[in-house]
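Of the protein chains in this complex, one is absent; all others appear in place.
Let's look at chain A:
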Amino acid sequence: MAKVVVDAMAMQRALTRITYEIIEHNKGIDGLVILGIKTRGIYLAERIANRLKQLENATVPVGELDVTKYRDDIEHDSTENDPKVTVSKIDFPITDKKVILVDDVLYTGRTIRAAMSAIMDLGRPQQINLAVLVDRGHRELPIRADFVGKNIPSSQHERIKVSVSEIDGQDSVEIIDR
């Protein structure tokens, strides 16, 4: 059974608020780069970058981060379940930049830890901030988000499904009972 907890309007609003909070927190957009964690984080990152461009009339670089090979909870040497390793698409330097890391759901924190490892392999940013659309709790690592669209306290038996119109045909966040 699926229950919509964030509709399209609320998702737009959350991204709008996060955008303003990014400006507030960083005193502008100087030195900012945005990295979206694939798959849906990339679309959310692009939407935040579009909003920043509308407001500030300046382009903030957006990169795509693939963290699969940095995950500690996926068996890398099993040939059967070999995860598809694609390459991160970041065609700008990140050293001394302020990185905004964007993902759809913050859960155990393992994706974010992996993302930070991936970033560190690419350079040494001045700071990393984390923006997530949904924080569902159940952290296994000492990680927290700087910008949260919506806190959704959830049970581990539930699944949080984020849909973005770019690939899913609609904007929504649903809770699904497993």
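Everything that follows uses one rule, which is that a residue touches a chain if its C-beta (ideal position, glycine included) is under 8 Å from a C-beta of that chain, and two chains touch if they have at least 3 such contacts; residues count from 1.
The criterion applied here is as follows: contacts and distances are computed from a predicted model.
Think of the chain that is not pictured: of "Cell division topological specificity factor", "ABC transporter permease subunit", "Carbamoyl phosphate synthase small chain" or "Cytochrome c oxidase subunit IIa family protein", UniProt labels it "Carbamoyl phosphate synthase small chain".
Touching the missing chain, out of A:Ala14, A:Val99, A:Val134 or A:Val173, is residue A:Ala14.
When the whole complex is considered, the residue among A:Val5, A:Ile23, A:Leu122 or A:Ile143 that touches the unshown chain is A:Ile23. In the full complex, chain A makes contact with the omitted chain through residues 9-10, 12-14, 16-17, 19-21, 23-24, 27-28, 51, 54-56, 148.
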